[in-house]
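Apart from one protein chain that is not included, each protein chain of the complex appears where it belongs.
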Amino acid sequence: METVLIYGLINSVTFVLMSIGFSLVYGVSRVPNFAHGSIYVLVGFLTWSCVNDFKINYGLAVLISLAVASVVGLALYRLVLIRLRGMPTSEIIASFACGLIILEGLRLQGIGGFKGFIGPNYFLSPIFDGKIQVLGVFVDYQRLIVVGAGVVLVAAMWLFTHYTKIGLSLRAIAQDEQAALMLGINSDRAAMISLAIGSALAGLAAVIILPLGNITVEVGYHVLIYALAVCIIGGLGSWTGTVLASFLVGFAVKVSTFFFGALWESVVLVGTIILVLLLKPSGLLGKQKELEERV
Amino acid sequence: MASDILLDVKDISKSFGGVKAVVNVGFTLNRGDVLGVIGPNGAGKTTLINLVTGFVKPDHGRVTYKNHDITGMSPNRIANLGLVRTFQVMRPYHSLPAYKNLIVPLNSPRVKKATAGRLGDLDSVAIDILEEIGFERDARVPYKTAGSLPLGYQKRLELARCIALKPEIILCDEVFSGLSMSEITSMIPLLEKMVMQGVTLIMVEHRLRELFRVANRVLVMNFGCKIAEGPSKETMTREDVKVAYLGGGGSK
Partner (left out) sequence: MSAQDRRKKRLDRSIKVRSEGLYSLSSWREMAYLLAPRLILIGGLLLMPLVLDLYWQKVLCAAGIFAVLALGFDFLAAYVGLVCLGGAMFIGFGGYAAGLLNAYFALPPVLTIPLAAVIGACLSTVVLMPCLRLRGVYFAIVTFMLPLFTTHIIIALGLFGSTEGITGLDILPNQFWEQYVIVIGVLALLFGLRRLVNEDLGLIMMGIKDNDQAVLASGISIFRYRVLAVFIAALIGCFAGAYQAHLYGWLGLSLFAMDFSILPIAATVMGGMGTLSGPVVGALILTPLSEALRGFGQLRVVLYCFILLLFILYKPEGLMNYLERKYHQFERWEKV
């Protein structure tokens, strides 16, 4: 029983970490960032590469990877999405294409000395090895770090969007783009910033969570799907909704895998999404005005 | 006569975040009326239309149409019941001929039911409707690209979209706005003809003089509230109505 609770909590915070970047980007730019999972995996591989191929210190490797992630996010907006603003079908298609280019591109092997990343041999080492006991359940230190990092991150994001000028402008655009534009907030710059931060958040999540498993390209797809599922259930565009939904889904998945087995995870996810779409289509805390959300 | 009350709106309210757009507004509409809805900008007139026609769900209140409760119904169902509206900003199919704009309403369940599916060639029905509202068939106006029509014709096109649905009530959202005096003068007979054919009108307008050539009743709004309702002439002479429009103080 305690196992389920504790691991449910850890799972939930994991989802929060994975989804918050996506939710930020969608809230500000209204474009679903299908490259979210790709950047997650990219950071994982880059960090591995820096540490193993270039023998760079771990901390520095992390910083470099996060910087690269932000640049990739920025480039994604500045080079691609900015030309497609206002054409939702094209935005979605372009975002999807970019995401796939990065994800599948990481499977590349043997071009110009670049080995490519196929196979289960890639893993980041956890920061501390060892476990401790919490309420009679054994928990790795790394998982505790996940929870800690999650809490810190959510708090940091809250403070950022409520007390810094940039954060407030992002929140303004997320709430009402037209009003924000009238106040002189540049929506293109806000979108670029949100993409940079969102990508960095994805990378941060990767660095914290990946030590718990292997790094493979499939992880990218999984993370993207989790992020999408959590955001739909919580309400596209609502940041609190994302956090809430993470907990809902995190616990639901853990409870079901405890009773039915690990493979039922997908069934539970799909079931929850369909249930939410049927009962409260705009998500748990979807706050969009009726005209926009419902057809 | 109570049996002639088509539309009964009771205590309807809507807030958007902190903004109280419409506060406890109620009115009744009898068959054959032309009700003008007036008020300064931001008084909540368009929101009222949205609430009555289902485009916005009210926070509380009731809308009863011919003894059916239509509060919160979806807009297409309300239109199919015979309560249709025009839009202030029209977006016709710009590059297609004008009459193509009527194909969509002619495919609605209401029209299909009324004609038992035997309407025949929709194109010619559309052109007939346009001709009736003043698109000269000889000059091939119905075939002109919708985007190229002058504003007066576009406004008529929007009305035609409503007429195609064989409605009982049409809510006109500022149908006179942007038109020149002569265009309005030629539109008024069209509205009168519609009333004679049994359509009841609600007209949100800013141009009062032109409005009162057709409207027999008026509803005055300000800051989301109803200030006055009643027959046109009497209501417009009331002090509080004058103050709402012209500001306090007035002439010395």
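Going in written order, the chains are labelled A and B, and every chain counts its residues from 1.
The criterion applied here is as follows: a contact is a pair of C-beta atoms (placed from the backbone, for glycine too) under 8 Å apart; a residue touches a chain by one contact, two chains touch by 3 or more.
Computed from a predicted structure; not experimentally measured.
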Given B:K14, B:K45, B:R85 or B:R217, the one touching the chain that is not displayed
B:R85
Option from B:I5, B:L122 or B:C225 whose C-beta touches the chain left out:
B:L122
Provide the residue numbers of chain A that touch the chain removed from this figure.
30, 32, 34, 80, 83-84, 88-90, 92-94, 96-98, 100-101, 104-105, 107-108, 221, 225, 228-229, 232, 236, 261, 263-267, 269-270, 273-274, 277-278, 281-282, 291-295
Where the unshown chain meets chain B, residue by residue:
53, 55, 74-77, 79-80, 84-85, 87, 90-91, 93, 96, 100, 103-105, 107-111, 122, 161, 164-165
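The definition used in the following text is that only the chains that are shown with their structure count from here on.
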From the mean C-alpha coordinate of chain A to that of chain B, what's the distance rounded to whole Å?
47
